[in-house]
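Selected chains only, in their assembly positions.
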Amino acid sequence: MKRRLRQIAELVNARLLGDGDVEIAGVASIASATAGDLVFVEDEKYLSQALQSGAGAVIAAVAVGTSGKPLLICGHPKLAFARAAQMLRSDRSFRTDEGVHSTALVHSSARLDEFVIVEEYAVIGADVEIGAGTRIGAGCVVGRGVKIGQDCLIYPRVTIYAGTAVGERVTVQAGAVLGSDGFGYVRDPEDGHYEKFPQVGRLVIEDDVEIGANSTIDRGALDETRIGRGTKIDNLVHIGHNCRIGENVIIAAQTGLSGSIVIENDVVLGGQVGIGEHAHIEEGVMLGAQCGVLPNKILRGKGIAFWGTPAQPLREYLKQLARLARLGKKKR
Amino acid sequence: MKRRLRQIAELVNARLLGDGDVEIAGVASIASATAGDLVFVEDEKYLSQALQSGAGAVIAAVAVGTSGKPLLICGHPKLAFARAAQMLRSDRSFRTDEGVHSTALVHSSARLDEFVIVEEYAVIGADVEIGAGTRIGAGCVVGRGVKIGQDCLIYPRVTIYAGTAVGERVTVQAGAVLGSDGFGYVRDPEDGHYEKFPQVGRLVIEDDVEIGANSTIDRGALDETRIGRGTKIDNLVHIGHNCRIGENVIIAAQTGLSGSIVIENDVVLGGQVGIGEHAHIEEGVMLGAQCGVLPNKILRGKGIAFWGTPAQPLREYLKQLARLARLGKKKR
């Protein structure tokens, strides 16, 4: 469904310059935009390009004297653009009467709210609860006793193990595995075999979390693993048993957390980071890509970046790199 | 099914102090335990906490003078706890008459033992053999000619390529891929294209192996890839073609082995380790997290830890880190 530019201006709290009746159907890049598209400009130097593009309207931070195109002026054009996109997308609401596909197998004891969509060949176990507006993709397997809140979007072929709790507005990309057994064994000194330590806890995913394709998050061993509200997790990330991840944490692709790690709110983890068990990353810390944190380590400092293995403050790390380079240039 | 504490004491070979008639239904952490739960204490300092918890009984290494709770005393409380958990879990035996779900597609030439469970929408190919007590999860795809032994637990959405052999009591977490084509190509000097080298060998998984969620293990190119008895593999691990992994090897999450690597018995690989082709890791070696081993390298030494890239003995690595740090503190 299209929206008038005027409506979008109101939603994103922008000043409208020009024709508010223009109809906007989607968002696009400047290079690919056509008449129904909205584009945005963060850097003023691209503004004339945007104005000459095929776009129907432009979001920008500052207006220019004369423009044939309607403009939305606001402080954070990229944020406004993202919100507008969300608004236009949500017109494709899941709250339709599409319902449960005839090949989806929903256990008789499961309770699905109205407007739940279950796609082809999905399997919903006993005692599952799913909130209104949630879509379960084709081929998903949702184990016994799983609770999923409202307006979630679970892409195809996701596995959710028994007992996992998922909040509202959670998005899970295809192939992710939620609530698998953690990696815990006790070695038998007699014969050297590894006995499996019980992995009978659960996994809790709070509201507004997004989880990337083929990522894996283990359930707690005896207690729980928890992913805090608003946290975003990229593809192929591993989170071990008993981890407690705070709110609005960013975890880039292929990062791995072993067991019992605490990540506080607003932490940012780059890609391919590895963190040892029982480490504690305090609020607002940033870990650079491929960085390694030793077990039991505590890292602190809002906005402080760490890098390298073992991780050290970025400033120290850069000094060390410089020393290493200098070392080679000296006569010794 | 519940067990009397007396029965558990016998199984785990512990000395029973107190009421052996207490009924135990499961295991728990000290914080979450209720009356039907068994808990354990490794470190004596948590014993009073355990005794004051809601648990029905405590496994510990030493007894205390007076306690309202029954105790199981033994040399390795954590191991005894793991065994007890296993015992209580196995009461949920797969050897039921749950059988093959009506939507599972089992090829007419496949031979399934009695007490095999095949869940919803699983696909079992021609000439497959599956042993008694094995469960194949929902949405699994088991290729032509695969052999799976007794009492295996294959979680949902696992793919097992044609010809793979799986032993007894093997557990495979959701989304794992067993027996995929290895990564082998021959470059054509004429036009620079890569011709696929045949990947027609097979994969053999021995008894008591566990494989983590979304891990991938390639078949041999011409011969076989083999995972030895009792080896435990975490999530998102990659094992390339022709690797030969020994017995009771531990491979933590996101570790990657390229082709034709030999890992001997009792090796421990930390998370995100990378090993180059044709490397040979001898018995009992330990590789620290994120460590990198060059192609063709041989690492030896029972109980010797290696770290860094290229991997070196931990002692050397730590010295080097110390030197590097010192370097910065000198006037130069």
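Letters A and B name the chains as they come in the text, with residue numbers starting at 1 for each one.
Note that a contact is a pair of C-beta atoms (placed from the backbone, for glycine too) under 8 Å apart; a residue touches a chain by one contact, two chains touch by 3 or more.
Keep in mind that this is a model prediction, so the values were computed, not measured.
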Once every copy is counted, not just the 2 shown, what does the total come to? 3
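The criterion applied here is as follows: only the chains that are shown with their structure count from here on.
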How many angstrom between the C-alpha centroids of chain B and chain A? 28
Complex contacts: residues of chain B adjacent to chain A: 26-29, 31-32, 76, 78-79, 81-83, 85-86, 89, 103, 119-121, 137-139, 155-157, 171, 173-175, 208, 210, 212-214, 230, 232, 234-236, 248, 250, 252-254, 266, 271-272, 289-290, 321, 324-325, 327-328, 332
For the complex, which residues does chain A have touching chain B? 105, 121, 123, 139, 141, 157, 159, 161, 175, 177, 180-181, 183, 185-189, 192-198, 200-201, 214-216, 218, 222-223, 236, 238, 240, 254, 256, 258, 272, 274, 276, 290, 292, 309-310, 316, 319-320, 323-324, 326-327
